[in-house]
Structure formats: C-alpha cells, structure tokens
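A single protein chain has been omitted; all remaining protein chains appear in their positions.
For reference, chains read A, B and C in written order, and residue numbers begin at 1 within each chain.
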Amino acid sequence: MSINRKKVFYALAAPLGAFVLAVAVAGLALLVSGKNPFVAFKQMVIYGGTVDSLITSINEALPLFVSGVAVAIGFRTNLFNIGVEGQYRLAAIVAAVVGAELPGPGFLRIIMAMAAAIIVGAMYASIAGLLRAYRNVNEVIATIMLNGVMTGLVAVLLKWDLIASIKDQQLRTSRLPKSAWFPSVTFGGSELYLWVFVAIAIGIGYHYLINRSRFGYELRASGINPGAALAAGVNPKRMIVKTMALSGAVAGLVGMPLLLQRQHEFTQQFQQGLGFAGIAVALVGRQKAAGMAAAALLFAYLTRASQALTSPPTRGTKEIGTILQGTMMLAAVVAYEVVRRRAEANAIHEAAHRAAVQFAEVPA
Amino acid sequence: MSTTYVDLADPKANWWTTMSRSRQIMLMFFGAFLVLSLARAVSGENDLTSEFTVTNTIALTLPILLAGLGGLLSERAGIVNIGLEGMMILGTWGAGFFGYHYGPWGALIGGALAGAVGGLVHAVATVTFGVDHVISGTAINLLAFGWARFLSASLFKGRGSGSETNSPGFDTSKGMPTWRMPGFADDGWLARIEFKHWPIVSDLAGISRGLLGSWKVYELVAVAVVPLVAWLVWKTKFGLRLRSSGEKPSAADSLGVNVVVVRYLAVIASGALAGVGGALLVLRNNGAYSEGQTNSRGYLGLAALIFGNWKPTGVLAGATLFGFLDTLQLTASTAVRGLYLLGVVGCLIGSIVFFRRKNPRVGRSLAAICAALLVFYVSGIDMNDDLVKTLPYLGTLLVLAVFSRRLRPPAASGQPWRKGQIT
Amino acid sequence: MTENADRRAAGDAGGPFVIPGPHAPQAAPYAIELRDIVKRFPGVVANDGVNVAVRPGTIHALIGENGAGKSTVMKILYGTQRPDEGRIEVNGVEQRFKSPKDAIAAGIGMVFQHFMLADNLTVLENVILGAEPGKGVKIDIRTARETLTELAAANGLEIDPDAFVSELGVGERQRVEILKVLFRGARIVILDEPTAVLVPQEVDELFVTLRELASTGVTIVFISHKLDEVLAIADDITVIRKGKTVATAIPSQVTARDLAQMMVGSELPSAATRTATVTDIATLKVEGVTMNATARGSRPLLDNVSFTVHQGEIVGIAGIEGNGQTELLKAIIGIDRIDGGSISIDGHNLVGVSTSDRREMGVGYIPEDRQREALLLPSPLWENAILGHQRSARFGKGMWIDQAAARAYTEQIISSFDVRTPSVDTISLALSGGNQQKLIVGREMLADPKVLVAAHPTRGIDVGAQAAVWDAIRDARGKGLALLLVSADLEELLGLSDTVLVMLRGRIVAKLDPAKVTKSELGEYMTGAREVAA
Partner (left out) sequence: GSDTTTTPATEGTTGASVAGDTTPVTGGETTGAKMSILFDLKGRGDKSFNDSAAAGLDKGAAEFGYDVTEEVRQGSDEAQLLKKAADGGAKLILGVGFAWGEAMAAAAAENPTLNYAIVDSTVDAPNVAGLVFKANEGSFLVGAAAALKSKTGAIGFIGGVDIPLIQDFFAGYEAGAKAVNPDIKIDVKYISPAGDFSGFNDDAKARTIALKQYEDGADVIFHAAGSAGNGLFGAAKEVSAAGNKVWAIGVDSDQALTAAADLAPFILTSMIKHVDVAVYETMKAVSDGTFKGGVRVFSVADGGLDYATTGGNVDDIKTQLDDFKAKIASGEIKVPSVS
C-alpha cells in the first residue's frame, strides 16, 4: 500500500516538478517585467483551453511529431540528423510540384506527393549517410552544410518558371487542386486535420519497426554498441546509410500536413524551423513514439496558449511561451534525474530496512 | 540520448601520416597558398588573394572561430555543447546591453559574461543533473532566444533606437583603438606589388597586407584565444585535468581530480567564448544587438570544431575555410569562377594521391569531377547566384569529402557520468 | 558498532572454515583494518560485514566468488564509495574518506579491476594526472618525465613515457597503473585482479615487482581468482563470501582446493580432457592468411597463417596479447579483411562472405573484449541473448523478432550456465563481469555452432562457474564442434586443447601436443625464447 503510493508519487513527481519549476521561472520573468504572473497564466489557460486552441494544438503538433520521429530514428543508431530542416523543405517543394502538376485524381495526387516527399527526403539525407559511411565525414557537419545547400536549391527551384511563379508578390508553386487537399473534420468551427491519422500511423510504424523488427534490433544495436553490432553481423556502414535514408524519408513527410492541409502550395514563406524543433521533441519524448507525441502536443500547446499574452494587460510578454518551452524541457529532464536518484536512494534504504527486519527474525 | 562519433575509415600508413604534425600544418598552408595563387593567376580573379578578401575573411571567421573554440573547451572536458548558438545569442545581447552602458570594452566583457551565464546553465544541467547534453543545449538555444527578446522589451525599448529586437546602438570605435602596421595598412609599396598581380609575389603581398595591415584590438584579443586555448589545454595542469575529464572521467576522478569543478569551469568558459563571438558580431557591425544577428554561426562553430578534429588549429582552419568561402560568395561572385579552377587543381591532386594510395576507384571519380569542372570552367557558363550562395557549404563539404580524416572526438564526450561511477 | 553487526560477526565466527590467521595480537597497528563494512546497492547488499586486517609491509590476498564484494570493499577503502556502516583504520587511525583524494593523501593507491586509463593521453599524462609537478599553472613536463623514468627504472617497470596508452598492450597498461600509484608515493597499494589479463611471464614480472615493493615496506592488497597465484604471492589471505568475511588463512597452511572450498563450497575443477573426439573431417581451414600492417605498425598483423580445425577438435592458440590472435579471430568471423590467403568452412571459401552469413553458416564468436564487442550494456538480457543470432529463424518470422522465443532462450542460458540475475529483463550492465561472461558463453554455446572461435571464454569467471563452462565445451566437442580457443590461462589451454599452436608476431611459430608440453615450455615459445618449426 505505502509502496504503491510511493510508486505513484515517483511517477508523478517528475512531470509535476518540471511543470512547477517552469511555471515558477516564467512567473519570475513576468514579475520582473512588471506584469502579474497570475493574470498572465490565467489568460493562457483560458485561451489555451478553448476547443479551437486544442484543435489547433493538435494540428500544429503534427509536423513537430513527424520531425521528432525523423530525428529519433537517427538517434537510435547514434546518428545526429541535424538536417531534417533541409530535408523537409526540399521534399515539400518537390511534393508540391508533383501534387499540383502531375495528372490524376485527387487521392492519387496526395499519394504521389507524399511518395515524392519520402523519396526526396530519403535521397537528400542519404548524401550525408553515404559521406559518413564511406568518406568518414561526420554527419553533424554534413547535415548542417546540406541545410545551407538546400536554401540555394530551393531558391533555384522557386525561381524556375516551369514550377513556380510570382503571385501576390510571392514566389510560389501552382496550387494543388481542391480534390488533392487532405480531408479534415470540423469541430465547433475549427478544422481538425485528418492527417493526424497518417501521423499516428507513422508513430505506430516507428514503434514496431524499432522495437519489434529485426531491422530495428540491428539499428538499435549499432547505436548502442557499434563494435558488438559489427561482431553480430551488422554492417555498420550500410546501417548508417539505411538509417539516414529512413530518417530522411520520415523527414520528407514533415511538411506534408502543411502542404496538404494548410497551404496547398509551396511558397517562399513555407514554414521553417521544424527540423530544429524536432530535435527538442525527440529528446524530450525520449525517442519513444508516445513520448514524442506528448512532447509535440505540449510544445504546440504552449505556443498556442502563449498567444494569449499579446492581449492587454500582459501584452508584449509572448516570449514567455518560448521561455516556458525551454525551461520545461530542461526542468523535465532535471526532474526525471532527481526523482530517479531519490527513488534509488529510497530503494537502498528499503533494502537495508528489509535486511534488518529479516536479520532480527533469525535467532542468533 | 547521447551522440558519439565513431571512426570507420582506417587509412593505411603513408608519407603523410608519418610526418610530424607541425610539418603537416606548414605543408598544408603552403599547398593551399600555391593552389590559390595558381588559380588566381590563371583565372585572373584577383579577389581570391586580395587584401580586401583576407581582411573580410577575418571578420567573418572570428565569430565562428570563437564559438568553435568554446565548443572545444566544453567537449574536451566531456560535455557536448550544442547550445553554442544560444550562448552566442546571449553574447550578442550582453554586448548590446553592456556596450550601450559602458562602451566597446564593456561590450566585449558583457558578451563574455552573458555567454558564460548560458554556459553555467548548461553546466548545471549536464554536470550536476546529468541531463543529456543535446537536450540541454537545445533548450539553451530556445531559452536564449526567448530571454533575449523578453529582456529587450524591458531594457532596450524606449532607449534611443532600442526596441524588442534591437539594442540602442553605441559607438564601437570609442576607446577601442585600431592597430596598424605601417607599410601594410596603407597603399605603400606592398600595395603596389599586390596590384601588379604577379603570380605568387602579388598573392603573398595581398595576403600579408590583409593579415598584418590593420586590426581592431578586440580582433587581436579574439585571435589570441587560439594559442591561449592551445596552451591552456595542452600545457597546463588544468588542461590535463580537463582533457582527462573528457577522455576518461572515472580515471580522473579516481586520482582525486574534481571532475565536476573542471567541467563547470570548462563549460562556463565555453559559453564565455561563444559570447565573445557574439560580441564581435555587435562590435564589428554597428554597435547594436539585433535579433537573428548570429544566423546559425554557433552551429557553424560546432561544425568547425568537428572539422578541426577537436583541436585549436583545426578549428581555426575550419572556421577560416568557411569564412573565406563566405567572403568570396558575398563579395566576389565572379571569383567563384576562380574557385572552379581551384576545384580542378584540388581534385587533380586528390586523384593523384588516391591513385598512389592504390585506391583507383576514388582516384577515378576525382579525376572525373576534375574534368567536369574544367569543362564547366572553360565553357564560361556563369553560375546562378543562388548556387554561388551555397559555396561555403558545398566547399566545406567537398573539402571534407576529399580530405576525410580520422576524426577522434574526446572519448567520454556526451557520455553520462556521475561522480564515483566506475566505467 | 550496531547490535546487528555484532551479532552477525558472532554468528559467522562459528563457520566451518576458520583457519588460524594472522590475527595474533601484535604490537604495531595494522596498515589497514576494515571492520564490519556494510554497503548496500539497490536490491543488493554488496558488503554485509567485511573484516580485513592487513599487516604493514605484507602482501594480503582477498579472494571470493564473482560478486562476493571484493571490489566493493576495496573501492570503499579507496574512497570511491562510502560505506553504509563500518569502520576504516589506516595505520591505527580511523579514517573517513570522502573521495579518492583523501585516500591518496593517506598514502593509499588503487589499481582497479578495469583499466582506469585515458587511451588518448600519453603514459606520462596518465601518470601525473592530478599530481602534476610544476610551479604555478604550467606543468613541468621535463621534471615529470625524469621522475617517471627514474621511478620506472627503480621498480623494473620500464615504459615509454610518451607513448599513447591506446598503443600499449595490457601488460604495459598494468605497468602504467602501478606507476600511477607509485608516483603518488602510496605506501598501501590495492590491486584488483591485476593478473586476469596477463600472461604467465608478465605475471612473474609483476610478482617480482610486488615482492620488491613489499620488501621496502609497502603494504599490498591483492585480489585474484587464480588460487595458485594467491598461494604463490600472498603472506595472508582473507576469504569473502556473499559480502561477509568467512575466513582468513596463511598460504603455508592451505591448498588451492581448501581455498576454493572456502570460497564456493565446492571442489576445484580441472580443465583436463583426455578422451579424444577428433575426427578427420576438416571443418575450419585457414591457409596462408596474411593481414597487412596498420598505419602505425611496421610488421604484418598476420603472416602466412595456416592450420586446420577438424570436427570435434579443439585447437588452442597460445601467445602474448598483441601477436595476432585477435586479428585471426576477427578474420575468421569476418570483421577484419584479410589481404592474402583463404579461410574456408566445410570447403566453402569465405572470401566475400559477410559476418552475418558466416554466423548463419554456424560460426560462433566469443570476443576478447566482452563490453566492447559482445554486449549491449543498457539493454535487457534477452536482447543480449540473441545478439548475433538476430536473423536466425529460431528468433522470429519474416521481419519481426519473436520476443517469446528470445526470452525462452535466455532462460535456458541462465539455467544452463548459472547466470546470477534477477530476471531476463535486467539490463546486462547490472550483471557482474563474471555473469556477463557466462551469458555470452551461453548464448554462443547453446546456439549449436559448427565452428566456435573463442577468446578467453572464462576470463573473470570464478572457479565454480569455470567448471560449468569447461563441461559445456567438452560436451559440444563430443558432438562435433570445431573450436578455436585463444586463452591466456595456460592451464585451461593445455587442459582443453587437442592441439596447441603458438603465435608470435603474427606467425604460427610452434605446433605442440598439450599432453607433452609444460606451462613453462609453452611460455618460452610464446616469448620467442624457444623456437621450433611448426
């Protein structure tokens, strides 16, 4: 009974502690800037609690989650794919062109666009994989550099009049026909992107592939101990290329909810930064499918809720959202560690207690 | 999650690997110079080695260099620092704030202090709480952005030209002298030689004018960090403890070294250096912090660190390569044509090296690239400006791919470790 | 002391193995006196009343099963861990060490069970770390080098101060470890299984050094599983079982058999196998295999190596570490590429065959560095148990892994090889080194390999468990296993092998009949002191 209660306490202590710490830091920041933190948090909670906010959070979490999965695949085999950023943008522009320009019924266009995104993402990431495996170029540099190269490639494509044109002062690809828009449902006036099912499928696929399949086993093994994996018959070079390709393939899908559900075209303005956000999602979610989903939702929710801070009386404190995200990220992991250490000490203490009791029962 | 970098390639012995390090470096500089000079002479793109290019390369290199050296201190002590970008942002902010109140020297010190605060947070998270280094770094990048804007709204808005995203400017030249070398800085005899555009001699003149001509004092301070870090890390007691904390913390711990303190100091210093890198951006431009100013230079510092195999001279080489290509890209799009020629020569040398190393597959592919570049060069097709802009990235990647080396990060870098742990 | 501790001490005093030890009253205080040390870890009581008393200037051996708590109590003495209960006295003065720094200040030095060396630093740097000579912030590297060179010469521990540790063999590394301790002027030296990785010649050299040290008044605590070594070197012996001191002894009054009984309560097993099961079917054939030098070395790693292992045969390979044994095993399993010659199994040439295909052909592999090459430390045991067999039909269908089958297999290993673990879901990091080794041996043996290449299969395993491994090997041999065995334990090598090959500088320099060669002769072949055409 008491042990059970303790277990519950330890399970809840970390997330709760993280939350309290993050809120405290943010509250302090608000206080310092002369705003009433309670008013601010109330604004956030009220605004963040609307149906619209919740649905928006889900929609916005989709690309974050997929990006997290892409990064996590790399992490699982000790590769740091910092290039999801470049991979998804390049994939998105190609997918936009494929979806808009190739003939065919709507659903086929959606499939072709996603397939194109997967292929482009995988190919672009493979460059880093190949360089790492066969030229010993560290993938961190390679992907940082490929992100830089991507900006040039996207610019070239955007300026190529076969695939993009200027409309309303913006460079943009042709619009996908309405039939090729991914369906959505409306709740209380807000649209929920049904692409959420694709994201769920990606999460499930990721979980089973990594944890249940032979390929996932080898992938994890080479991440945990490359030497042992090699001795177990895993070719580390090929594993690097495969992992990067897989990570890139998923990365390619990051832009799809935006393309298929929101923008329906690729413009010079297409959302940036999702690749970097994915690193945070993957890490906070501990590279577990459910964890990353929770992290993505949390990040999206905080972004959304902090928009409340643009209204009086706490106007101009919206950065609290970013501060909350960063602090929560750190606080979450710190709290996990603290709780883990506490639990460990507690276990030792209990063991000692048991030993003493046992000993007392045995007559000398 | 922790990232380790594993070696895969195992190059066999050859004349190069058996040479002493200092000779390798000398030879490399000499080779690079010869190739550059040749490329300039043949292509007529005088900007490849002009005083102007060198001067601006220095300006664009230093922030990346300092971030990279900051990363070096941290990773040599075993803490991966992907928060360099955030610490650099804090540095720009601190430089903006302290510079406004206390002038250019204040900016320099303020940048260091603000960066150090970022380092301290990273140290607390990773060393004390054993948080995954990449998580902590990523969080710091987020936090730095958030705090910088948040604080700007309070402290900059309404002061002079300050706002949520900009600090009020200050005069960067006040009390910050420029050091000039007579005969180099002015249009003296060396300049005349440079403008003759003779092979080798003029190149030498241009480069030495750029290198020795004139320096802002804060730039000298920044450059002095390279030997300082090298000395600190390889010659001092603290340096040995720092390196051992990054190679095998349990060994250091078992000999009574306080790994925790060493790591704290290293990571805080790391933040300070990245912060100074940010301060240079403020000082070099217009004396004001401005959001987005760092533009991923912290990540580039990380790349330079890896490029440079976790060594100061290597970081210098990596940062300089990037700074040089970035300068060319910005100031001399046409000189990029000269770079084709450089690529031709580079690939040619590379292919000869690989043929001699009995690796004809790589040799052949390099020869093919060489031929393709040559055709491209001779055909005179102008490069699309958008692609020119990718030169620093492509160039760095190419150099790495051709001259890939055996990289060896500090063995314990990124690994979780707690005091008393034996592994 | 607590009441419990007193009662425990009282309870154990009446155990069956009390042999009169050195506990006679004496005038001078003990160099070390540990009393009723208790140390708990989550789920484990590592020390549950350890008592050790060491007379100054003596060599004191500490023995016990894997996991008995030897390393733990020594870590407590050195300050890396703090006891939950108990008292530490050094030279008669009670001490409470907060960190190794305090222990070092009290004149204690420790050589850990696993090397505590930074590979990428030089020998000199490793030695002076934390005690760097020089005024101010700068290291006086000249003085440091001179001091080290003198110290090394004085103690017969010659070594190149500027070599990187990564370039050193294990014997040399052990020397660096001892130099580290001496450099700090330690008067009490703890050595945790220093001989586990050494070949006999190196062991002899080490013992000469230890005796010299002891003669200058240095006190030495020595942990080993090799009981004949213990008898050869120790002045006094303390036996620990399940975290408690169960006996003390002096070598002149006990035999190895007695000691083993005190430790585990069972007979000392022997490695002898005399019934030949060798057939004339060549299973593994190695012909003229050559492997070129790496960047740093000058001689080929393998130089025209040829031999055959028949079905039902055990071929042993003797050699000092670094003479090509590792490379040979890696070439056979397909990790390292060979530059000449051929390797075949049942007549199939293995050129171009991947490691995973070789595994599927029935080649098993027990590597020499278990943590680096055989284990996924943060993963549960059942995942470790299928490593190398992950593609076998036994553990899954199509692209999926059958977890139930993997768990069942793990249970089988645990029971057949007596792996001490709470469950199949325990992570392998939490197993003691000896139990990790048993898991590895079990997973390779139970997979019914056709060929097994094994390096030091019983390294770090206590005497009891060793017997089980040897039995398993004999059984498999009887069923037709072709085993290539590399071992530093010459007794094991001579006892198990049908043929012994000696490797020196990448070549096979002798082929010997284990029945007709002695350990010391074998040692001479290994060092090149004696030469005979193979």
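Rule of thumb we're sticking to: contacts are C-beta pairs under 8 Å (C-beta built on N, C-alpha and C of every residue); 3 or more make two chains touch, one makes a residue touch a chain.
Keep in mind it's a predicted model, so treat the numbers as computed, not measured.
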item: Touched by the hidden chain, restricted to displayed chains; value: A, B
item: Omitted-chain contact residue, chosen from B:54, B:205 or B:281; value: B:281
item: Residue touching the undisplayed chain, where the options are B:170, B:184, B:354 or B:377; value: B:170
item: Residue among B:31, B:160 or B:360 touching the omitted chain; value: B:160
item: Touching residues on chain B - with respect to the absent chain; value: 52, 56, 59-60, 63, 90, 94, 97, 113-114, 117-118, 120-121, 124-125, 140, 143, 147, 151-166, 168-173, 281, 284-288, 290-293, 295-296, 326-327, 330-333, 385-386, 389
item: Chain A, residues in touch with the chain not shown (by the definition above); value: 25, 28, 32-34, 47, 52, 56, 60, 89, 151-152, 154-156, 158-159, 166, 168-171, 258, 262-263, 267-273, 303-304, 307, 310-313, 315-316, 318, 327, 330
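In this text, only the chains that are shown with their structure count from here on.
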item: Rounded Å distance between chain A and chain B, as computed from the means of their C-alpha atoms; value: 29
item: Geometric centre distance via CA averages, chain C-chain A, whole Å; value: 45
item: Junction residues of chain A - those touching two or more other chains; value: none
item: Shared-contact residues (touching 2 or more other chains) in chain C; value: none
item: Chain A residues within the chain B interface of the complex; value: 29, 32-34, 75, 78, 80, 82, 131-133, 135-138, 140-142, 144-149, 151-153, 155-156, 159, 226, 236-237, 240, 276, 279-280, 282-284, 286-287, 316-317, 319-323, 325-327, 329-330, 333-334, 337-338
item: Of chain A, residues touching chain C in the complex; value: 212-215, 217-218, 220-221, 224-225, 227-228, 230-235, 344, 347-348, 351-352, 355-356, 359-360, 364
item: Of chain B, residues touching chain C in the complex; value: 10-13, 17, 235-238, 240-241, 243-244, 247-248, 250-258, 408, 410-411, 419-420, 422-423
